[in-house]
Each structure stands twice: as C-alpha cells, then as structure tokens.
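Structure incoming, see below.
A protein chain is absent from this complex, but the other protein chains hold their places.
So that you can tell them apart, the chains are marked A, B and C in the order they are listed, and the count of residues begins at 1 in each.
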Amino acid sequence: MNIETQDFYTQAILSMSALVGLMSFLMLGQGRLPRLIFVFAMQGMLLTLTAILAASELHSPHLYISAFLTFALKVVFIPVMLQKQVFAMNIHRDVEALKNNTTVMLSGASLMIFSYYVLQPIIHTSSMIMLNTLVVSLSVVLLGLLLMISHRQAVAHVVGFMSIENGLFFAAMAATDGMPMVVELGVAFDVLVAAVLFGIFFFHIRTSIDSLDVDMMNKLHEVER
Amino acid sequence: MILHLAYSAVLLSLASAVFALLQTRFNALVFLFLGLSGAFAIAAGVGELLDQTVLIDKIPLGLPWQAWHIRFDGLSAFFLLIIGIAVFVVSFYAPNYTMNEQKDPQSFAVLSLFTGLFIAGMMLVLLADDAFMFMIAWELMSVASYFLVAFKHENSANRRAAFLYLLMAEVGALLIILAFGVVASFADGFTFDALRASAIPTIWMSIAFGLALMGFGMKAGLVPIHVWLPEAHPVAPSHISALMSGVMLKVALYGLIRFCFDLLPEVHWQWGVVLLIIGTISALSGILYAMMQQNLKRLLAYSSVENIGIIVMVLGLSMIFLANNHKELAALGLVAALFHAFNHALFKNLLFLGAGMIHHQTHELNIDMLGGLIKKMPETSVLFLIGCMSISSLPLFNGFVSEWLAFQTALQVDVLDNGVLRSMIPVSAAALALTAALAAACFVKVFGLIFLGVPRSRHAEKAKEIDSFSMMIAPVILATFCFFFGIFPSVILDLLSGVTSHIIDATLPQTSVLTPLWLAPVSMQQASYSPFLILISVLITALVLFFFLHGKGATKARIVPTWDCGFGALSPRMQYTSNAFTMPLRRIFATAFLIDEKIEKTMRENTKLNVAEVRYSLHIQDHSWVHVYQPIERGVNRVAKQVGRIQTGNIRTYIGYSLATLILLLWVVSL
Amino acid sequence: MIAVYLLLFLSVAGIAFFALTGHHKDIGKLNTYINAMNLAITVWLATTVYQHGTILSESKAFLIDSFNVYLIVLTAFVGFTTSLFSAPYMAHEIELGKLTEGRLKLYYSMYQGFMLAMYLVLTTNNMGIMWVAMEGATLATVLLVSLYRTPESIEAAWKYFILCGVGIAQALFGTILLYYAAEKLGNPENALLWSVLHEEAAQLNPDILKISFVFLLIGYGTKIGLVPLHNWLPDAHSEGPTPMSAVLSGLLLNDALYAVVRNKMLVDGATQSHIAGYLMMGFGLVSFLVAALFLHRQKDIKRLFSYSSIEHMGLMTFAFGIGGSLATFAALLHMTVHSLVKSAIFVTVGHAAQIAGTQKMAQIRGLIRTQPKVGWGLLIGTVAIAGFPPFGVFTSEFLVLLATMREYPWLTPLLLLGIGIAFSGLFRHIQPMVYGEKPEGQLPIKANLIPVMVHLGFALWLGLAIPHFLSDWFSQATLLISGSAL
Partner (left out) sequence: MNWAIAILQTVLFVALAPLLAGFLKFCKCRLQNRRAPSFLQPYRDLLKLTRKQPVISENASWLFYVAPYIIFTMMILAATVIPLIAVDMPTSESADVIVLVGFFAFARFFLALAGLDIGTAFGGMGSSREMTISSLAEPAMLMAVFTITMTASNTDLSGAILHILHSGSTLHPSFVFALFALILVAVAETGRIPVDNPTTHLELTMIHEAMILEYSGRHLALIEWASQLKLMLYGVLIANLFFPWGIAQSFTFGALSFALVVLVLKLVVLSIFLALAETAVAKMRLFRVQEYLGFAYLLGLLGMLSHIILESTR
C-alpha cells in the first residue's frame, strides 16, 4: 500500500514527519547559533502541530496537554532562553566553521537509512503505515547525536540534546500516540529542569574557561600529553 | 575429641590475635595463647596419626547452601604436627625477640594480630574439605603474612618485597581457584568429596594439574616463579621468617599433594616427570643462588627453594611409581618427601631462629661483617652448627635420613618398564647428590664465615651470648629434634606409613623394616641404615682415640699468635669473604647467574704502571627476575598506556563512542 | 505500603526543608536524622516483605519484591552511613573555605533529592517513572559534581550532564519501544507496569524487545559506567565532594544496573533467547578488563577508585549476563558487598585527601603513621575490594568464577587476568600511600570512621557467613531473576 490510499490525516502526519526530519538536517548544517536555535524552535512547532492534529483525530485529550507542554517548552521557553544566553554572551555573530560539512550530511543521510534498516522488523509488526514515522524519529535522535559530535559550541550541544528529546517525543506520538500521562509529565519536568541547569552551566563554563567551546574542556583525560 | 584439639588450636591462635588487638598490658598472654595453640596442634596431629580414623565435620560458616566442610586425616595431621612444633617453639622465642616492638603497643598489636591470623589460616587450610573454605583459609594465610612482611614498612625495599609477595600470592591463588574450578565443572559442587568423584577427562585433568602446580608452586617457591621468596622472607621479623620459610611452604606442598594425589582421580607418569624436572631445577638453582648470597636470611630463603625442590623431586618419583602401579614404591617416595618436609621444617626453623639471635645480638645479617662468634656466642654457635649439619645432610642428623630415603626411592627405578624414565631418574639422583654436596659447601661458608675466624666488624667484636633462657630454649628444642630424629627416624616414619595408606591406599613394602635400631625401606637385603649403631661406634672410637692421645704423657698444646709468615700483623680483612669463598663455584656455574663483576683500577697519575687503588664490585641477579617478571610488568604498563588513549578528554569523542556503540549493537541484534 | 509513601515523603520534605530554611549549624545532623528514619522505615518495609512476600500497591504504582527490597535497604543504609561521614567532612570543607553556606544548603537538599530519586527508581513499578527518576538522579547530582566550581569540576559536571543525558535519552527511546510492544496487548494505561509486562512477557514481540533492550542497555549502561560509555564516571567521581562519590559509586551504579536487569528479565521472557545475556556479558567483560588496565595509570586517588567501581560493575553485569542461579546469586551478593566496601573506601579516601590536603596520590604518604585508623581503613578496604577473603567480595568473585567455569570455561582466564591486573593496579598505588614514614608537618584530622568499620564489618560478615534472612532474599531474588532456584 502507498500513500495515495491513505486518508488525509495519515498523509499529514507523514509529511509532518518528513519536515521534522528536514529540520534536523538543517540544524546539522547550521553554523550560526541564532539560526540554529530558530530551526530548533521550528521543529518544536512542527511537533506541536502534529500533536494537536493527532489529538483532534484520535480524540485523546491528554495529547492536547502534551502538545501544550511541547509548545511551552520547546517553542517558547528553551529557544528564548538560549537566544538570551547567546546574545548575553555576545556570541551571536561568530560562525562556527563546520569542517567537512558534506561528510556530516552524508553520514546523516546514511544514519537515516540505517535506522530504516534497523526498525524494519518493528514496522512489519503492523500494517499501520504511520509506523514509518518511527524511522524518522529514530533518525532525528541519531542526527541529534551527530549534531553534538560535529558542533563545538556548548549551546549547539544543548540544542542537539533537546532535538533528541524532540525525536523521542515524536516517536512516542507516532508509535503509541503518547505515553501515559504521568510519564509525559515526568519527562516534561525533567526537560524543564535540564533546561534551567543548562542555563546555569553556560554561566559557569563561561566564567571558568571564558568560552563556550567544549573542546576547551579537556583537562580530565587518560592520554599522555 | 582429636578434632576438638585441632579446633582449639585454631581458636587459640585466633584468641592470641584478638587479645593482641585489645592492646592490654599483658603481652605475655598473647604468647601463652600461641604456645598453647602449638601444643594443641601437636597433640591433635600426633593423636590423629596414632589412631588412623578420618574425622569429618561441618562448620555453619561460608555459603548458605554449603557449610564449611572439615576433614582431618593423616596427611592434614602430619602437617598440623609440623605447624604445631614450629608455633610452639616460636612462642618461646618471640617474647624476647620482639622486645623492641613491644615498646610501641600499636605496632606490637599489629605484629601479633597478623601472626595469630597467619597461623590460624595455615591450620584452617589443613582442615578444609571444600574448595571454598580452602581458598578462604589459603588467602587468610597469604594476606596475614603479607602484613607481616610489610611490618617494617619504613624501608622502601621491604614495601617492594611485600607488594611482590602479595602479587605472587594473588596470582597463585587465582591459579589454584581455576584449578579447582576446572575439576568442579565436571563435578557436582566443590566439596572435596565431589571433586574426588568428578568424571573429568584426561586432558582437563592435566590442565588442572598444570594450574595447581603453578599455583601451589608459586607459593612453595619453585623455580622460575620463586623470585618473591628471597625478597619477602628475609624482611619479616626472624621468627616470622622461620614460620614462613619453615612452615608456610609446607602448607603449599600440602596443597599440591592433596590436589594431585588425593583429589585428582588418577595420576599420570608425565606429571611425575614434570615434577621431577622442575624439582631438580629448583633444587640446583636454589642452592647455587643461596651460595652466592651475603645476607644470611636471603641465603636461608634460597636454601628453602632448594629443599622444596628436593621434596617436589621425590614427589615426582612417587607419582611416577604410582602411575606405573608400584604402589609400595610410591608410598616410599611419599614417605621420603613428607619426612624431608618435616626435617626441613625443623632445621630451617632452627637456622632462622639462629639468624634472629645473631641479628638480635649484632644487628648485622651480612655474612661479610660477622665472624668469630663461636667465642662470643658459644651456645648459639653449637645450635647453629647442628642446624648446618642437618641441612647439609650429614649422617647422624635428620636431613641425611630423608635424603637417603630419596636416593633409595630413586634406585628402585629398575622396576619400571619405561626405558626413558629408567635412564632419567638416576641422572636426577646424581643431581640430588650434587645439590647435597653444594649445600654442604654453602653451609660450610655460612658457619665458617659467621662463627669462625676473626670478627670482621665492631658489631661482631662486641657481640654477647643471648641471656634470656626462653629465647634460647626454642632452638635447643629444635636442635634436639634434629639430632633425635636423625638417630631414631623410625619414630616419624612409623607415623607416616599410615598417612600414605589414606592418600594412595598403600604402605611401605611388607619386607621393609622400621625398628628403632634398623631402617630398611624396601627390605633388609636391599639397603639398610642403622644410625644408632653408627652413633655407638662413633662414641667407642672417639673414646679409644681420646684414651690413646690424651692419656698420660700427652703434652699440653702451646697457644701462640697465628704465624703471619713474617709479613707483620694479620688483619681480619685478610680472611676469605663470602664472594671469595664461592668464587670457584661461581666461575664453574657462571651460566646459572647474571653476573655483573667489575674491577676498577685507578693508576697513579705519573706512571701508568703502579696501581693506586682497586675497586671490586659484584652484583649477581636471578635469571627469572629478568626473563620472567620484568617482561610481564613492562607488558602490562604498555597495554595500559595504549588503552589510556581511548579516554581523550574531548566530550565530542565520547558522544561519538555512544553513537558508535549504539549503531554496533543495533546492527548486532538485527543480524 | 505506607512505608514507601513515608519514605518518599520524608525525602521530599528533606529537599524542601534544606532548600528553603536558611543555614544552621547542625544541618548535617538533621540530614543524618532523616536518613536514619528512612533506614528504619526501609527495615520495617523489608521485614513486612520478608513475611508477606511481594507487595504491589493498589494503584499498581509501586512494586516491592525480593529483588528490589534489599536494594532499598542497602540504599538507605549507605545513604545513612555516608551522611554520618559527610557531616564532619562538609564542616571541615567549610572551615577550609572551599564552600559557602549557600552551597552547603544546596548540597544537603540535593543529597535528599538524590536519595529520593534512588528510592523512586527502586520502588516504582512503572518503567516510564523509572526512567524519569533515573534522569532525576542525574539532575540532582550534576550540581553537586560542580560544587567546588573549579574549572575541572565544571568540566566534569558538564560531561556528566551531557553524556548521561544523551545516554538516558536513548533509554527513553527503548522505553517507548517497550511501551509500543506492550500497548499492542491492550490497556495502554498498564502497558508500562513492570508487573504486567513481566506476566505477559511471553506475548511481547521479541524483535521489538531486542531493539528496545539495545537502547535501554546503552542508556542505563551509560549510568552503570560500562566501557566505552564510562567516560563521565571517573571525572564526576573525582571532582565532586567525596560523600557524593561514595553514594554515586555505592548506589547510583547499582540502581542503573537494577534497571537493566529488570528489562533483561522482560527481554528474556519475550525472546526466549539469551541475546540480552550475551550483550551484557560482552559489555561487562570489556568494562572489567579495560577498567582494570586503567587502574595502573591513575594519579588521582578518587579516579583510581572510580575505575575500580567501573571494573566491579563490569563484573556484575557479566555475572547477570551469564544468568543461571549461581551467577545471579553471585551478582546480587557482589552488588551488596561492592557498595558497602566501595562507599567505605571513599569515606577513608576523603579523610586521606583531607589529611594530605590533596587528591594527588604522589603527595599522600605515610597515612598509617599519621592517623592509623584512616591508614588501616584504606588498606583493609583495598584488601577487601581487591577480592581477598574473608571479605564478601571474594565470595562473590569465587562464585562468579565457578559459574563461568561451568558455562563458558574459555572466559575464565580473562576474568582471572582482569582480577590480577586490577589487584596489582590498586596495590601499587595504595601501598606507598599508607606505608612509610609520615611527611613533615602532616597532622591527623577530626574524622568519623564508624561508617568504615561498620561497612567493612558487614563485608567481613558476608564473607564468613551469609545471614539466613539475607540468603533467603538472595535466593528468592535469584529465583525471580534467573527463573531457577539454587
């Protein structure tokens, strides 16, 4: 079966997932922090929309709540906070020179293929075409990791971390239209605290090594230098 | 009843440990407990050896589903007897020897605490009847003795020795565990009964034997894994060195015997050959290295390596005979080995205690700094002389009897079918002869340079005889034993014949004679030895001689200064030193050592002809140290350095690891 | 059941109280009291479980069975003894001027926060909540790691935060997959309840569970400190305040392992294969060996012992991976003795570092001469952790070896190699620190060594004879986990 045979809702979800994946790729290639954060906010927005869509379709009220949480956290709170930090620390202008960007992109693409290969058995467990979005969510997670590997800015790491959360959230929604409420709340709470802590840490790191370049933080190691 | 004696021996040693920990003022009680523990151990050992019933018991300790199994049979009893004697005499010796430690209550507490634990551990090893308890007791022994070795830890050399010792103990213990594990994996459970009943294939059996040999051999100090021994034994206080060298090594042998002869369902002659070869090598190189030492206690430690080698050699013989179904001869070999173990315990303790006395009086253990003590410390010198004579296996002393038995065992080789064995065993017998002769040379050096001649240092000059009776009584007891069992070996041999029946259910040949007067291990026709008759004839001859030469008309000797060939005063430095004495043998057996010998001449500047001064330096190193130990150490460090590279300190790398691992595992499960 | 609520409530109260009320001098005592009460509660809980068996709360939110109950007690116990130690320790730090009052407040409230997270991880029946609590533990401790605000400590905290965050995120993905697999069996609300999952494990789709287990293993494995995901662990242990290192080593790692094992039980039930076991064995063995080698290259005393923690966690993971009653029993025992001994060691290490005024092993010398209790404590503790009898570590290692010998004989040499290397790595560093003459002007400090003695005493007891009730627990837990009795 293919997408033509599906109803609008499914098509919408699928395209949403495609967009979410795209956002991850955009972040991967993004050297300027403000833009990076913006793209991240976009991804959060897409997630919110998806949540609302699903909620209206499946008439499951608690998805509204999680949609709201997502919006509050991932679209408003975190991006705004990060932007503030970036401007406060006055690093919004410097561009991170991403070495061998193309390789990163290619490996990102291959990660997507890989996640498809891995999730094959799961997808075959049901006829639900919606399940293919699971692949996207996993690749969003992996791309988030890749983002952290390829970027040296602490802020970029936070964005990567949060985009991994996005991926998870999307997975939860795509595969199981939302985890139990209590878990959702717990996760949201953790994310919130994490965000706050990140804010504190930027300050500490800044004061200790007056830079946010994580490569500068390599005092603790086991290699003979 | 007997078992309770053994228990109380263990408990008493523990009691002395605990009592020491309390740090009361009555230190004497600590030693009293030790002495009692030794006495009970002797009682238990003799009692069990006399009525040959295997005693079994369980102690509700250890694992929930398996209590500690206890088994007390002839073999354990015999070794318990050895421990008992040693502990008993040490309890007399220690109070005065540890006077200085007793001034500082804490260090004394440490010393006595671990001494007690050490002894308890050794005794428990003998009582253990399941692998788990055995290992616990074994490690208790090792760790406690480690703390004793590290007792004088201000000296960095001692720390190094202690570390090396503990490392070897650990590695050995792991190998032993593995050996047990191999057998246990073919049996249900790891009690010794289960192990005995295990249906283990031959190849695995051989592996288990190899592991056990390495594990126990590491403790017993077989070459080439002996290096820790001469480092560790000397640095402990002398009575502890006596216990370690005289007794702990025996416990290791006990483990070897128990494992190979008792636990393993059958033995193979190839194993015997391995034991024979390793034993021979250990015996020879042990005594050769001993000969080259200047530190008395190091020398004694190396000579322990030699004696252990001899014992293992004879065990190998016994194993060969056993594998060829000559059980009586196997029993003969076992008896010889056990008896030598017993004797070694006696005279090695005696010598270590003597060394302790010398150190106590002169604060000197370097042979080249002593000399002339026979006049300063007459009693000590007699006792030490007896020790030297026994260890260099001279007739009329116990050392000789066991070596004689060893030779007798070796000479039974004609009964074997395998030509290789029949030609190899006599060669090893000759090697044994060489060892004995070298031992004699070595201890001539020891006694001659320490007690005879002229004092070589102020310490030796000022030395006085030990004034404490209790400190003197310990070596006296041992010396008496050395002589007594040299004259009446049958006392012990009778007891031993029962032991063998438990282990390999065979006793000495029917035709053998073991009377106080006669000793004929195989038959009166084959070989016989009557130390008592010899003693009688010695006395008679001596009397006759004395009568003739010191009868009336014998002139009194004239005492004069030593004739110096008219060159002027002789000085002590003209005497032969340790290195000088051993020089010929060092040159003959040069390949056995790593010799670094330097002679630096400084000429007078004006002419190149006449020498201003000559410097001689000699440094002898152990082969296995350079070729076995150091490479391993280097290897570990190198690998560690390589592995260290994975932790770069860069967080992005770490995330990379995480991603890589994830991908890898996902790929693995998707296969 | 009330016990559980009480437990959690007390911790929450502790957090709030310490966070809100201003600083007062016996704040340390207060912390100790709370932990003491918690300990009492957990003992009560334990006895009830011991008498009536598994407890499942009405809401099915909490599950106390033989597996986690003794871990709960252990957690409370270590938490309590460590708080005993931390009171004078932190006071001393304040005197040294390393800390401010405010940070001390933070420290104590976060201490409680951490304990809360631990209790939650152990008691909850919901895999999702378990994840939340695990993440919460990270969040609670991350600020403690950077408590001293030195560049190193901040770096360590950052690495800890990011790596554990990333790892735990993967664990969440695994949980989601698990949920998905379970949800297909109907009633989505209960689909994450372990009790339910465990009953219906057989119907769960094996392929999904396999994949989810990979994510869970990597996620929680990061917290266990399995090589190569371990990199945060030595940094965090060495830079945070010592009591924190003690509880991290003694509790956090255990609970992460607990989570993995819980999931393994599900996967085994579903797949009816040993795949999860193999993964754990592989991870465990690698961590064991690599960590043992790392020991040789350490210069910082707390790093040294954190690597030794990695090594032991590796051994436990390996043992759980083997499965089978003997190995599982050994692993449970090892969990207990390791956290007892290791936390004791960290206590002495803390004192040693305070005596010498540094954590650099090269400058810590002559402890026995300076302060015998500390010196001997460190030495004996090391002897115990190195696996010498009659301490309990030996017992468990012995059993692991036997089990390995039975199941996978060719792996035993590797294990022995690891043990030997680890031992030498530890002792080559410890000996010079405890032995030798004391350096000039090195003075003894005010130290509370009762925790050390108690812990080592228990370890000794467990080595000589495992008390009956404990062995019952262990055997029940073994039955639960491995499905076969001893």
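What we mean here is this: a residue touches a chain if its C-beta (ideal position, glycine included) is under 8 Å from a C-beta of that chain, and two chains touch if they have at least 3 such contacts.
Keep in mind that what you see is a predicted model, and the values were worked out from it rather than measured.
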Chains shown that the absent chain touches, full complex:
B
Of B:208, B:386 or B:413, which one is in contact with the hidden chain?
B:413
Touch as defined at the start, partner being the missing chain; which of B:510, B:555 or B:617 qualifies?
B:555
If I consider the whole complex, including the chain that's not displayed, which of B:4, B:196, B:375 or B:627 touches that chain?
B:375
Of the residues B:64, B:105 or B:395, which one touches the chain left out of the display?
B:395
Looking at the whole complex, which of B:202, B:270, B:325 or B:537 touches the chain that is not displayed?
B:537
Where the missing chain touches chain B, by residue:
371-372, 374-375, 385, 389, 392-396, 400, 404, 407-408, 411, 413-414, 417, 419, 422-423, 426-427, 429-431, 433-434, 436-438, 440-441, 444-445, 447-449, 451-454, 524-530, 533-534, 537-538, 541-542, 545-546, 549, 554-563, 570, 572, 574-576, 580-585, 587-588
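In this text, only the chains that are shown with their structure count from here on.
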Listed by label, which chains are in contact with chain A and with chain C?
B
Comparing B-C against A-B, which pair counts more contacting C-beta pairs?
B-C
Please indicate which chain is farthest from chain B, where distance is taken between mean Cα coordinates of the chains.
A
Among all residues of chain C, those touching at least two other chains are 158-159, 162, 166, 170, 211, 294, 297
Give the residues of chain A that touch two or more other chains, as numbers and ranges in rising order.
118, 121, 145, 148, 157, 214, 217-220, 222
Residue numbers of chain A touching chain C in their complex, please.
118-119, 121-122, 125-126, 138, 141, 145, 148, 154, 157, 161, 164-165, 167-168, 171-172, 175-176, 179-180, 182-183, 186-187, 189-190, 193-194, 197-198, 200-201, 204-205, 208-209, 214, 217-220, 222
For chain B, which residues are in contact with chain A within the complex?
641, 644-652, 655-656, 658-659, 662-663, 666-667, 670
Chain A partner, complex, touching residues on chain C are 126, 128-129, 131-132, 135-136, 139, 142-143, 146, 149-152, 154-159, 161-162, 165-166, 169-170, 172-173, 176-177, 179-180, 183-184, 188-189, 191-192, 205, 207-208, 211, 234-235, 238-239, 294, 297
